[in-house]
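Shown here is a partial selection of chains from the complex, left in place.
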Amino acid sequence: MTNTIAVYPGTFDPFTCGHENIVQRAARLFERVIVAVAASRKEALFTFEERIAIATETLQPLANVEVLGFDCLLMDFVRQHGARILVRGARTVADFEYETQLAVMNRKLYSELETVFLPPAEEHRFLSATVVREIARHGGDVSELVPSAALSRLQQKF
Amino acid sequence: MTNTIAVYPGTFDPFTCGHENIVQRAARLFERVIVAVAASRKEALFTFEERIAIATETLQPLANVEVLGFDCLLMDFVRQHGARILVRGARTVADFEYETQLAVMNRKLYSELETVFLPPAEEHRFLSATVVREIARHGGDVSELVPSAALSRLQQKF
């Protein structure tokens, strides 16, 4: 076994209870987990800084987890941080196909890379940031879907 | 991070280069990997003993890997060996759905369990033990599909 530093990348707009669950589990599998928040060019609900802040506040209790933003090729970020593991959630068949495609391309760019898929906890299988934004936008209750750091900010937005 | 002992279960009839690749990669992610060969009730091409022998010979170079047979509920085997990680390959969408189903059921039986999917290396994506048996049965060349311990035994069978 070699060093096991893992990166868990995403847009996290916002960070949900499903994301939190994946990080908690990854933190038990690997020495260190870096949550990598993508700058993203599409118009997001939360700014880059807000998305980083929500994830940071939420994951503070986990000693071997760190939240960082990135605005470059993901594989460059992974390499710069000495990581060689990519953690991805795969909820649906559509996710699985897309993630497999990315895993193959990423290995072409960085041959040391290992991609690891974690199936979602049953209660988060159908939870996505898109659905959270949609419900919150119409005034629905998302208090069981996002951590408190996201909830308070969602309430300010709408 | 807690102890990371992982189990990689299967029928392995026979152990292929795709299986070997998954074990090699798992051995770099986790402290110890136990390859668990299922006794299986369906009529297999190779006996339980042969299937264990092929995997054992093939994986001998890997120091933190061990091959064991089992004839009980998989989760009982995992628990008995102090493991809490299950490694699974997921090549196709059909695999992914079936494996996700198993992951949920297994977590119900053993709540500590973490299932980890490793996508296949590109060159093994469409390799399965079923296809190997089919080609070998008709005298086709499978020398690039299985390790030498399986190849010699396949040649004896047909």
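Letters A and B mark the chains in the order given here, with residues in each chain numbered from 1 onward.
Operating definition for what follows: a contact is a pair of C-beta atoms (placed from the backbone, for glycine too) under 8 Å apart; a residue touches a chain by one contact, two chains touch by 3 or more.
This structure is a prediction, so every number in the text was calculated from the model and none was measured.
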Given 2 placed chains, full-complex copy number: 6
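The definition used in the following text is that only the chains that are shown with their structure count from here on.
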Separation of mean Cα positions, subunit B and subunit A [Å, integer]: 29
Touching residues on subunit B, where the partner in the complex is subunit A: 1-2, 4, 25, 27-31, 64, 85, 90, 93, 96-97, 99-100, 103-104, 107, 114-119, 122
